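Attaching a single structure in structure tokens format; questions to follow.
Part of the complex only, each chain left as placed.
Which chain is which? They are A, B and C, in the order written, and residues in each are numbered from 1.
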Amino acid sequence: SGKTEKEKGTNDKLKVGLSMNTLNNPFFVAVKEGAEAQAKERDVDIVVTDAQNDPGKQLADVENLLQQNIDILIIDPADSDAIAQAVKKANDSDIPVFTVDRQSNGGDVATHIGFDAIKSGNIAGNYMSETLGGKGNIVEIQGILGTNVGQLRSEGFNQIVEETPDFKVIARQSANFDRGEAMKVMEDILQANKEIDGVYAANDEMALGALAAIEAAGRVDEIVLIGCDAIDPSMDAIRAGKMNATIAEPPFFLGKEAVDTAIKISDGEDVEKEVILDSNLVTADNVDQIKTK
Amino acid sequence: MEQAVLEMVGISKEFPGVKALDGVSIHVKRSEILALLGENGAGKSTLMKVLAGVHQPSSGQIKINGKEVSIHGPKHSQELGISIIYQEFNLVPHMSVAENIFLGREPRLITGVIDRRRLRDETRQWLEKVGLTALSPDTLLANLSIAEQQLVEIAKALSFESNIIIMDEPTATLNEEETEKLLNIMRDLKKQGFGVIFITHRLEEVEEVADRISVLRDGKYIGSESIKNITRHQMVTMMVGRELTDLFPKLQGPYEEPALTVERLSVREYLHDINFTIKKGEILGIAGLMGSGKTPLSKALFGLYPHKEGTIKVGGKTVNTPREAIDAGIALVTDDRKDEGLVLGMSVYENLLLPSYRRISSFGVLHKRNKEKIVDRWIKALNIKVHHSSVEVGTLSGGNQQKVVLGKWLQMDPDVLILNEPTRGIDIGAKAEIYQIMKELAEQGIAIILISSDMPELLGLSHRILVMSEGTITAELDKEHFDQETIFQYAAGGELHV
Amino acid sequence: MSNDVTVSKQEKKQSLNKIDWLSFLEKYRVVLIFFLLCIVAGFLSDAFFTTSNIMNVLRQVSIIAIIATGMTLVILIAGIDLSVGAVMAFSGAILAGVLTAGLPLWVAILASTVVGLLFGLVNGVIVSNFGVPSFIATLAIMVIARGMTLVYTKGYPLVVSNEAFRFIGSGRIFGIPVPIIIMFVIIGLMFWILRYTSFGRYIYAIGGNEEAAILAGIRVRSIKVAVFGIAGFLSAISAIIYTSRLMSAQPTAGTGIELDAIAAVIIGGTSLAGGKGGVIGTLIGALIMGVLDNLLNLMNVSPFYQNIAKGLVILIAVLIDSRFSKLKRS
């Protein structure tokens, strides 16, 4: 019986493989959910794997996906360089492949859909500079060092910091994109520094962790806090005036877009070589206009 | 006088809080068997460990063939021609017998690669010497009984072909038969010109093989005497420092009420259809060769085999787990004090109290006052040589460890006391005290099951003796009917005698 | 060669002052290392010895110290529990879930502690009744609990809005943060249990020689199950504090905390072989690691170098530690 089902699968429906870098982070969970929702909507099969942030496991995941007669492969790479080998494997077995969120530095991809991490860092830097009048003590809480999103957002943010001579980075620590860790790191930073004007956290999870610490210290009003991703709880925090801004890189859309693109490619339609989705600044002014789902 | 192969002069060794050796001098000649005697904790093992390079003496000198040496470590000691059987085993459980015997000295094919065939062949040769002819060199050590392990230790010591062989209580875990075999080996060694130092608490063995005795007491050298010039009685006096009369006290007859009844007890391959009853106040001896099932029987009575068949009843209660056994008033002194009897890393204090904790606590909270009283009582009653009860039990001398095991069960006021080799490694003075205690307990109505491979002990203390062979009871002998000869006959598989 | 390995214990009571002093050093060497570290920290950062920072460190340490307390018991019986972090995440999720469903706070707390306890008991039964090595049993349960957390939360943090609940993680009693109080109460209680109850002494006996413990009539299985149960329960307590501090349950909560907890236990002098050690050492072990993290952050050491610094300090601490114990022996 397994066989007939399978045949049906290959004959009737499009079968999409989605190799996620991790699902241990709400951002990526939302990417997956967007993709799954759209797959249901458009009546295609989708097979999802979770590489748990390990590029080696992701290569194995792709190999395993390629064993299962998928028609097209979508990858959210754990690492842009390492993923090239997986892309080449897909190329070798003539399965069309493209990336979302993070790019592949090698192999032939049909397209890439994603956000520009450097730009996102720039937006954060610029917003900080404008709100603080180009002057103040700044804290940067970085993502996982060793992932390119983590690195590139930091790079983008620091480009602006360097152009702003009166910005002083008084602390720069990593909290691995994790809320609990960010709280702890921020608590220590608050102890060490009596004057803090702005905090940039490379994602909203960390921004919310930092916020918990800042709130407990009763210093919400002194500090401009900016995150990234525009997940629901941070939008609420912006509405409540506890957080100043975030950058909308709505992952749910990204997932939906990915499936639509997969269908297009399978239908033989032309797609752009690169689709960079817009990342928008979200503040109290526009928080209610931004759609994330 | 002939030159001594080994001479130790004025050896002292201190452990924190204890002066284990205080200026001890001994010597042994070629073709001589020296028996080293002394009470538990006298310092015998410590002196031997100094020779083995395990301990460094704080003062004194050691001469081998007249040349002064200082022994840096176990390997060095071996190189100097000394080989030792430690009181506690030093074997690796999950390796084969052959590998254990040649550990560190395996025959090689080329550098680093073991010649397994030669290893096996040479092992067979040494196993034969100690009478383990049927034992395959590839058997895992963990599968051997304690006595077999002891024989492997002996084979290992012999395989060094050293000039001086030290045996620290090698017969403690052996029965009559194997002991005899070992004594023959010792005579053989002597003939070949070896110097042998032999430690034992069984004076009959001393009389049989030793040429000379040296005695230690409280870490001090007491004296030395040729075996021809000394009686057993005098030896005891030298060791204990006082006169010792009757080793075995006169027993009263048992009461009539039964204390424990066993019916149709079977445990897998160990025990088959065991039936007997022991009365209150009775001392029931159990005899049998190695592997006859004495130890499994003791464990089964204590509820240690969940898959047994048959029933064990004490005062109307049946026993299926150790806890039930304890609640029913059974106490078990095991023959394997290191693995089963003691928590070596815990203090003497806690080891003495472990089974009693349930009694001296309310809602699980312990009362300090009771604890100290109990501990002091048993340290005194059993004359346990320890300078403070907070000392880790693992640092006590072998015999004193055994006393701790005894003490913790006596404290439980048992109705049925199972003693499996209770005096193993215990000195003669303490033995007399323990026998006295047993007598008093029996008079109070406590039933005692005495498993022992020490024949005089068994014959001297039992009201009645059961003989076991291959997991069954082959004879039940009354005081009037038992003697060594009869017991051996049944132990070797004779018919049931009613 | 000095094989006089077992000498060390005999001394405790008697003899020379020199030896007493060494005994003291030996017994409390972790404490000394900890004070040393604090003094160094005080020199390196002005912010370190402020009341607010000390409270801060203690509060941060509370979560791991509570989990490490349960881990201490498990290690004392010669086991290990890798599932504590995952159980913490799941208990936290249940807590948030129950609160979100509108049920009262006490129900949520009860539910989450019961869940923690249950996971612990399951660990205990697998280990003690089926004889599965605890490393692998709790590893399996860890993976399962992680999976259940993800399924239950769908991978998203669950936000808690019950304001009364905030008190547990962020409130103060007489100026002392509540998590600190909870931590001291738990450690104090466990200290007392380990020392003055038969249950506590049995734990040491089982770790020291399980066979002998069985023969002494101790219900070894039940005690093992209870010990794992306590570890699970304490994971849930940590989960409650953690969830309250963040006012949300994180599906990734406690990831890797098992290694930190085990490290705290071992630095605190409890032996992985079982039967030796205690919870006070564990507290100090957790504090050493907490102070270290805090100091590195206060000094704003670059994250790349933080790892190196942290590893080195731990190494130095354990090396000093082993030095002390050698000193004592010789």
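By definition in this document, a contact is a pair of C-beta atoms (placed from the backbone, for glycine too) under 8 Å apart; a residue touches a chain by one contact, two chains touch by 3 or more.
The structure displayed is predicted, hence computed values, not measured ones.
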Protein chain stoichiometry for the whole structure, using the labels that appear: A x1, B x1, C x2
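Methods note: only the chains that are shown with their structure count from here on.
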Most distant chain from subunit A by Cα centroid: B
Chain centre separation (subunit A, subunit C; CA means) in Å: 34
For subunit A paired with subunit B, centre-to-centre distance based on mean C-alpha positions, whole Å: 71
Residues of subunit B that touch subunit C when the two form their complex: 15-18, 53-56, 72-74, 302, 304, 322-323, 325-327, 332, 334, 339-346, 350, 354-355, 357-358, 361, 364-366, 387-388, 390-392, 394-395, 408
Touching residues (chain side subunit A, partner subunit C) in the complex: 23-26, 29, 32-33, 142, 145, 170-174, 178-180, 183-185, 187-189, 191-192, 205, 208-209, 212, 216, 233
Touching residues on subunit C, where the partner in the complex is subunit B: 1-4, 6-15, 19, 196-199, 201-202, 204-205, 208-209, 211-219, 275-276
